[in-house]
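The complex is shown incomplete by one protein chain, all other protein chains being positioned as in the whole.
Each chain gets a letter, A, B, C, D and E, in the order it is written, and its residues are counted from 1.
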């Protein structure tokens, strides 16, 4: 059993990486990766919310299924997530001003990270149990954090390169992301 | 239908109450970003950016109303620093606001100056001394080179001159290695 | 007995080329026809001249006194007449000119009165003052004023004497140690007493066995350890030498004294000895003339000796395509030979294509890591280069750019032949400039804010005055606390009134000009002209022309609106 | 103006690349002996395509073509790509792969020294993902193969896609040891017996000779090949020990596929590997471990290329996190007062 | 405004919007529910029609669950439906969902139609993860490979012919990608065996 859980975790983090394999959460991936420090902040904040959202949405999904209201799924999930993001912001602000300083401006951006909605939806689609949902969320969050931070470090270095003018900035970042995604295809088959 | 309304209504009441309370508790702190942006601006106060000084421009950037490439005295290096602070992409200086050029200092031609004090009123950093009807002088170490004193002078006696280079002020140049043959 | 050495990381072994010049005794040069003495022969503020053109001076007479804390004096290397104090070219990579004292020797070599200094009884501060007055600065390359290295008498543990002379080609310290070992040891003893050092270590690279032998002989029973160092550039770097001999690492930005160590170049010690025991200021130094020359060797040359005189003496070949001031690793290419020798000029190398084949064109860095392998500062030179090239200077600073000692080992091994040190120098210069600009900006911000506050206060005061309920206002003509510039003192004048006043001012100026025909008082600061009238005319003309220009400009502006 | 130092004692870049090419020769010779002239055809195709692409890109970017094309890095890239292609692969595979390697892997990033990913492996991965069929058609080694193709028949197949009458490719094809091992294990058949993987072990020896030459010439740091091979061998041994039936042993893994070629020529690409000693160890060991995991549990028979690319993206971060302490700034070292 | 008042106000505003949104959604859902269910049903039928002969019933509605033990033989963990095709009340064919667990990159899900005479009627791949361009030719959308099974029974080919050519059988397989077809062929053969074992009951329209 623990091994299965590990598989879920690793599977979500590496084999089916949210960003590089599932292609979710690209906007923050492209937008908050110009600086290593800000990417670390974004990674932490997203990881927290993503895990939390996976757990909370499992509860909501149970209720919706019980009342046969699954067509309200998107609505209920997103409202909860939006509220949760704001509440997280408040909570961090109250408990740790230092952390808030680091994460502050990234928190609101999380609401529109489609991974935060996508992972709960995938959880619901795959009928994951509670622990599985949570681990799937956590694994995805770890995967997101990992590639975001690596990508930011890569982009920081590329800033100094003699990139052809037309490719400087976003196009080169996209090509790098594409090659990263290509590299991650090496993981295919290593978990369900 | 009723069930749906009840479920979503319940959720909404719960979350709405939470956020309503949260909104009140959230203090709106002064924007520390402005200070950090202002610290990166050259403080020439020349208004070429389209704002009446560096701080107003900093406020505009922080509010997302102005681009980071409007300050000619800061030049590309200044834009790079701003881009770094704000996590944005570097963009070259907007030429519409002027060209980046080496810093120059105002020098008053003392043979022509009539002591009208107009330049004193124009100087944003009080770098010009002299009383009415007396000849005026620029304190070189405090002049930012903003050129604001040039226009008001009725006798056109203020000139912007580039300070001469000495071995002490000389800087190692960027090693030019002609890699590219054409642009 | 041999000391346990603590090898530093990295380093290189370039071909030594010392044999060219270390075979013969230190020679001397006939008096040149002119000496060009830069006022900045050391790190810090330039010295302030106290002679004027036309003065005759004695040998050793003070020409310029220190200005500010980090500075040192300058003396006449020989007796003669000061013919000019003017910008002349100096040995500097920029090729720019700088204020120099030009002295024409009279050939008589008349000394000022020389007096040994009683350094034993004088306090360390007095000794330091004396060294400063004698113009003793570091001769190891940097030219840091030596008196500042004595500290405040707290004393140190280990005194390190730098005889490593690790750079290729240079042999001046070698010859000095061989030929003047006794004086050198006497100097070392003075320093040890002054600094109250327990241990004295003299580091000499083992490619100079004669110098080691001579020193050991001269030390006799004295408790001075002459340590043979493995030949490895840059063992002569002060930090590397200290690490080699003591195992201590001096972090960047820290002074060695804080760790109880101090390091002096052998030439410096010798100069210090001459200054204290013989009362001779620093007026000459040993300089290696080598490279593509007919008669390579060392000469003791007067400061200010034109470099082309030195090269003529050594017999520069026809094929020479340039000269290096200092060694090939850390020196720079001389833009011209017209400059005079300075205190830090330890070597002049004549370059020929045979000795210095042209570097192949640089290629991109492939991050092979060779440079990191040889960097004695244990930096990652390729990263510094990457950031410096991309002008991300702050990142370079984060990666400890300022720990780089510019030894050039990295560039020496770079397979892509990148002039790495050039990039570091550029990055450092830009960072210094940026720091200065930042300080200037802070100043400007403060002054601007002060002005804003003042203007606001003035406006408020005006508003209060205008309001009918306000208390009667004293007839203020200078309201708010006036700081430096008297601001516009009068109440805000309507535009036309202002114009009227300007007109009045113009009229006044005209009247003044017409009336007395005297230049305004302030103009006396200008280079004095002989006749007043043309000046007045000229001024009139200028003002008219300027006004025309101004009018034109305003018209242009108007039409644009 | 050029300043100090005025001396240099470096092996010029071009010479470095030439030495790398020279180090590949023993392995190439063995591969030609084992697989025939097709190997040389692939080398030639890849070289021409890579040089042409490089020249075109340089021209478009306005760089001096002659100087940069002659630096040799494109050739190294092309050769490494060609050596990982099936020797009888159709001609366009090598050409397309080289074009992707140079254009997308290198020049888009700014050319030599600026790329994030190993160009040769970019080309290889593009090919294996796009054309898995053609990329997994390895003909059996000539010495052991059931059918023999002479030189002209090999070339005819590469350039024309035709085989001599009566011979189907199935007759020529043989699963490489890695592929055979995984296929067997997946179907519950006994895996390899832990011995060296047949003929490819000879090849490994060829790469080893070249690699030792590079080490001796100090062109590659020891941390990279050692870390890579060490991690690969340790993991293989561990799994083999735990379940000998399902997992081949360390020697098998070292001797098959691209393990040694990768360890000495691919993991060692200076541009895309970290520069610090600690970073290099972490990088190479992780790449070795990933190679093993992909071989043992992934869908691709060999994992070298993917492992290298995955670790390439960690290089900048590793470089940053493993900065060695600077002179005088070492914690615990005398000198901090 | 006090904290509680703010809370109440916020709650009410959100409530109003949420209720309006829910009402709208519920309305639209009500309007489209029928149609969506019909669309889904039609899609299902269309798929079944690809592996079943002409029939006059609704196989999806008539489906019955295959109990776990038999489902396990077809590669499932839990019960799955069996879809009968009837003509005039008699079951003429069955459609089953089958899992081939040993594909190259994981399990392959198939929909298999079996006639009353024990012959394969059609094979469709529902889901697979085989290498695109190499192992995915089993998909009818990519190649006609799967059509070679139509009409095959347990006796035709004989037992040792139920394998791919490379292994001495009769079925084609692309060179260089034999793992995938091997898995499919084995799964099909297992399916036929299971159907033979329950032929009587299933074709009588009983669960077992």
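We take it that a residue touches a chain if its C-beta (ideal position, glycine included) is under 8 Å from a C-beta of that chain, and two chains touch if they have at least 3 such contacts.
Going forward, contacts and distances are computed from a predicted model.
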Leaving aside the chains on screen, match the unshown one to its UniProt name from "Branched-chain amino acid ABC transporter permease", "ATP-binding cassette domain-containing protein", "Ion-translocating oxidoreductase complex subunit E" or "Cytochrome B6". "Ion-translocating oxidoreductase complex subunit E"
For the chain omitted from this view, which of the shown chains does it touch? A, B, D, E
Decide which residue listed in A:42, A:64, A:82 or A:190 touches the omitted chain of the complex. A:82
Out of A:26, A:44 or A:63, which touches the unshown chain? A:26
With the full complex in mind, choose from B:20, B:42 or B:115 the residue touching the hidden chain. B:20
In the full complex, chain A touches the hidden chain through residues 20-21, 23-27, 30-31, 71-75, 78-79, 82-83, 86, 108, 111-114, 116-118, 121-122, 125, 165-167, 170-172, 174-175, 177-179, 181-182, 185
Logged for chain D, residues touching the omitted partner chain are 104, 126, 129-132
Can you list, in ascending order, the chain E residues touching the missing chain? 9-10, 13-14, 17-18, 21, 24-25, 28-29, 32, 35-36, 39-40, 42-43, 132-133
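The rule is short, and it goes like this: only the chains that are shown with their structure count from here on.
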Taking each chain's centre as the mean of its CA atoms, chain C sits from chain D at a distance in Å of 53
On chain B, where are the residues touching two or more other chains? 4, 7-8, 11-12, 15, 18-19, 25, 84, 172-173, 175, 179
Quick check on chain D: which residues sit in contact with 2+ other chains? 1-3, 61, 111, 114, 299, 319
Touch list for chain C against partner chain D, complex: 8-9, 12, 14-15, 93, 168, 239, 243, 247-252, 254, 258-259, 324, 326, 328-333, 351, 356, 359-361, 363-370, 372, 376-380, 382-383, 399-400, 403, 406, 408-409, 411-417, 419, 421-422, 425
Which residues of chain E touch chain A in the complex? 18, 21-22, 25, 29, 105-106, 129
Any idea which chain A residues touch chain C in the complex? 157, 159-162
